[in-house]
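To start, the structure itself, in structure tokens.
Of the protein chains in this complex, one is absent; all others appear in place.
Chain lettering (A and B) follows the sequence in which the chains are written, and residue indices restart at 1 in each chain.
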Amino acid sequence: MKPPAPLLPRVLLDPASALGLRPLEWDLLLRQARRGVLLAKLAVLLKPWLAQVPPGPRHHLHAALMTAERQAKLTHWEVSRIQAALQPLDVEPILLKGTAYLMAGLPASEGRVFGDVDILVPKARIADIEAAFLAHGWNFQDDLDTYDERYYREWMHEIPPLTHEDRGSSLDVHHTILPPSARIQVDTAALFEDTRELAGLPGVHVLAPVTMVLHSAAHLFHEGELEKGLRDLFDLDALLRDFGRDPAFWAELAPRARKLGLSRPLSLALRYTTRWLGTPVPSEVLAAVSTGVPAYQPLLDACYDRALMPDHPSCDGPLTGIARLALYVRSHWLRMPTGLLLQHLARKAWMRMRPTPEAAAEA
Amino acid sequence: MKIRDLPPGDVRRRLARGDLVLKVPPFVARLRSDVDRVAEDLKLLYADFELGTTDDFADFHLEVLREGGLRRWVKPMARFFADGEPAFSPLPAEQGFHMVEWGLNWAVSTMAHPYLSYHAAALERDGRALVMPAPPGSGKSTLTAALAHRGWRLMSDEITLYDLATGQVSGMGRPVNLKNVSVELIRQFAPQAELTRPVPDTAKGTLALMKAPEQSVARIMEPASPAWIVMPRYTAGAGPALHDMPKARMLLLLAEQAFNYDLHGRRGFEATADLVDRCECLDFEYSTLDDAVRRIDQLAAEAR
Partner (left out) sequence: MQEPLWTVHRPGDICWRDWDGLGAVYDDGSGDTHLVDALAIEFLELLSRQPLSVAQLLEQLADAIPVEMDADTATALFDRQLRGLRDLGLVTTVTATA
């Protein structure tokens, strides 16, 4: 498989340039975007010019927008169901990742594809919480074998992922933001101290801006690898641009990272968002988190290998216009509906948002 | 240029290079395969379909490629890829084109968003469309194949597209799926029907695909006004009987059989409600194809 041309990042950074693309380039662009889980993002960025996009690609972009919009609506519902299940327990969950961006109305939620809901809850209440979810229609996977279950419970100290029996939605219940096996140990108690309660949804929280960014950075560079690549980098960029309008955010960022033990991921995150996406980060913040050249060189090498990059990115200063990016795209399907038979009164709305070719073959 | 206009060997060559760009309005599929059987079946089933050029934008890139290894010679297996991602377990290479069809179904069902797409067959007569939603095992495909050779224009067997703006339905003129006894039944019922060589012993039994008649494909861009929504139920020994089905129930049934109903949200609900509102909603029990076709023809002849 030949390495992807840097078409996708080029267009994401300069959307108007897409208008000059030939049909075959559109073809490649959309396929790259889909695999990078960035089709909806691309569609949002191209919105001002959508009418000028040729009909073939335009349908795909429009479909991506429709899907993102629909998923957002269903995510709202999902969160309301989660709140209803936990309220009698007096447990106030903290929403994480994409769900948090959406429910908090953050720009980072635009063009995002929503799938699993991730929540953070106090470790001490895990047993009660698990029971509550099971009582409200969530189940564990049928085919979860004992090894998998032990892996989750004993090794990851988590309950296995839950799926709702009617809606088909997925729920991951965490009590830490990094697995205990991670090299970095996060002070979880500190996370609960400083959250933001959602207006209109009492008892449901999101992380404070600085913590949200640190969490995103921690996952982006967990184990020193670019796990989810460009998509997650765009998330981080969006968060930084939005929160960064407040100088107090920047003042708190490095000190908080130190307190939580997340200085290194933050340093890597800021390095890559500034270099690749031109995220405006004050130089004093960059200096404060800098950990020196040797730390990132192996990372860069690893990135390039996995990114199948034809060229090396420019190492001279910040990104200007179009530059070569190390692109690590992981294959992923944009989650979309399928014709599953549903129960009489309820529809597996989420299952419909995640079709597989296998399911279509069953029809 | 149509597939049938290509010089001998060209289909196979284009498929091998991944240069076969097939127009299946409203979509364009780019196909690649190194399996001879895929070329053979494609030539038969899509003979009347137009080709695009390799510079065209393609909505889907579908591939059926031989698996390597020792098995390659003993029992060749093939794997399906959609946009570079594998899907389905590898299957005997002779099922290659069935994989293409499943893959196309899936691709279309995930993409048909300007339309509401239903898992249903559709046939047209005198400008009016008969829509048959049906879960597997209802005999829908057999009935569709039969009607397609008795004066009804085949629009689709699997995926019917409903235009929210115009209220018209359309199809893609793609092959009809036949299984087990239906293969022979249709051969008897319509000797002129063009079928692929049946593939025995698949997980679903013996499979064959029936080409859409040339007239159907020629008129594929013509939508039709939906007039009847009929739920067929093959019941051994049953005389043909059409019964009214409550519209609300048909609405739910259609919603169940729709691919992108949820995506359209409220519009999907209202459009489906309008559809059942405008159409006669019927339940159809039958056992022989002759009876079934006669009864459906009668339905079409009755004044509305």
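Rule of thumb we're sticking to: a contact is a pair of C-beta atoms (placed from the backbone, for glycine too) under 8 Å apart; a residue touches a chain by one contact, two chains touch by 3 or more.
Keep in mind that what you see is a predicted model, and the values were worked out from it rather than measured.
The omitted chain makes contact with just one of the residues B:Leu6, B:Leu164, B:Leu252 or B:Ala300: B:Leu252. Screening A:Lys73, A:Lys123 or A:His136 for touch with the missing chain picks out A:Lys73.
Taking the whole complex into account, subunit B touches the unshown chain at residues 246-249, 251-252, 255, 262, 265-266, 269-270, 273, 276-277.
Listed for subunit A, the residues touching the missing chain in the whole complex are 70, 73-74, 76-77, 80, 167, 344-347, 349, 352.
The rule we apply is simple: only the chains that are shown with their structure count from here on.
Per-chain CA centroids place subunit A at a distance of 37 Å from subunit B. Put simply, subunit A touches subunit B in their complex at residues 1, 22-24, 26-27, 31, 34-35, 54, 56-57, 59-60, 62-63, 66-67, 70, 73, 331, 333, 336-339, 341-342, 344, 347, 349, 352-353, 355-363. Across the complex, subunit A is touched by residues 28, 30, 54-59, 61, 80, 82-85, 87-88, 99, 102-103, 105-106, 109-111, 113-114, 119, 135-136, 158, 252, 255-265 of subunit B.
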